[in-house]
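Missing here: one protein chain of the complex. Every other protein chain is in place.
The block that comes next holds subunit A.
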Amino acid sequence: MHEALLEIADDCLVLGHRLSEWCGHAPMLEEDLALPNMALDLIGVARGLYARAGEIEGKGRGEDDLAYFRGEREFRNCLLVERPNGDFAATMLRQLYFGAFMEPFWRAAAASTDDVVRGIAGKAAKEVAYHIRHAGEWVIRLGDGTEESAARMAHAVEAHHRYSGELFESSRAARAAEAAGVLPRRSEMRAEWDRVIGMVFVEAGLTVPEGVFMQTGGRAGLHGEDLGHMLAEMQSVARAHPGAVW
């Protein structure tokens, strides 16, 4: 059960970390503020879920044990969120894809049988609604901007669409959590995701690719090569001083 919470916590931490890599390097000052905002939301959600997962697991592991002392084979995030930032078009598309899944997910999780999850869900749903709006507006601006931005946006879709299918897959751990009413069934988010993406893409002049082979593996700890580098960096200080308090 706690593993199902870890999956979502890892999604949020990994994506939050990716967004934080932009801080100070964004295309404009407004985005230097907006990207950390979304990163902070996601890291906040991850912390809540890690704490709850550790509690349910009952081995005394806290948020930092889970974030800093698990290796890449133990991380359970989906492949989409670990994709490197790429350009601003790629970052915004990745954000829209993830947000369009998480928004209905958190709305449904507001009815969770777990009090803590319910609490997290209420706040997270509002936050992620803003992420969809922000990322969606950028996808539209870039898709319907200049020739260059449209090409970059189309490339971002081409590069990321194959990671969208995994969002809707429930691992064995997720199925257990779903059966217990702790988390909503992931496949049920499909219709809303299609609707939001379809709506944004029409305005952006983008087409939803068809017949794409969907990559999966993240929930089994089978990641691409980029996650290991991200974790090596993220965990470097904590692991150099095991047991230290910060």
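Methods note: a contact is a pair of C-beta atoms (placed from the backbone, for glycine too) under 8 Å apart; a residue touches a chain by one contact, two chains touch by 3 or more; residues count from 1.
The rule we apply is simple: contacts and distances are computed from a predicted model.
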item	value
Chain left out of the displayed complex - its UniProt protein name, from "SCP-2 sterol transfer family protein", "1,2-phenylacetyl-CoA epoxidase subunit A", "Carbon monoxide dehydrogenase small chain" or "Tryptophan synthase beta chain"	"1,2-phenylacetyl-CoA epoxidase subunit A"
Of A:G145, A:G165 or A:G228, the one touching the omitted chain in the full complex	A:G145
Touching residues on subunit A - with respect to the absent chain	13, 17, 20-21, 23-33, 36-37, 39-40, 43-44, 46-47, 50, 63-64, 67-68, 87-88, 140-142, 144-146, 148-149, 152, 233-234, 236-238, 241, 244-246
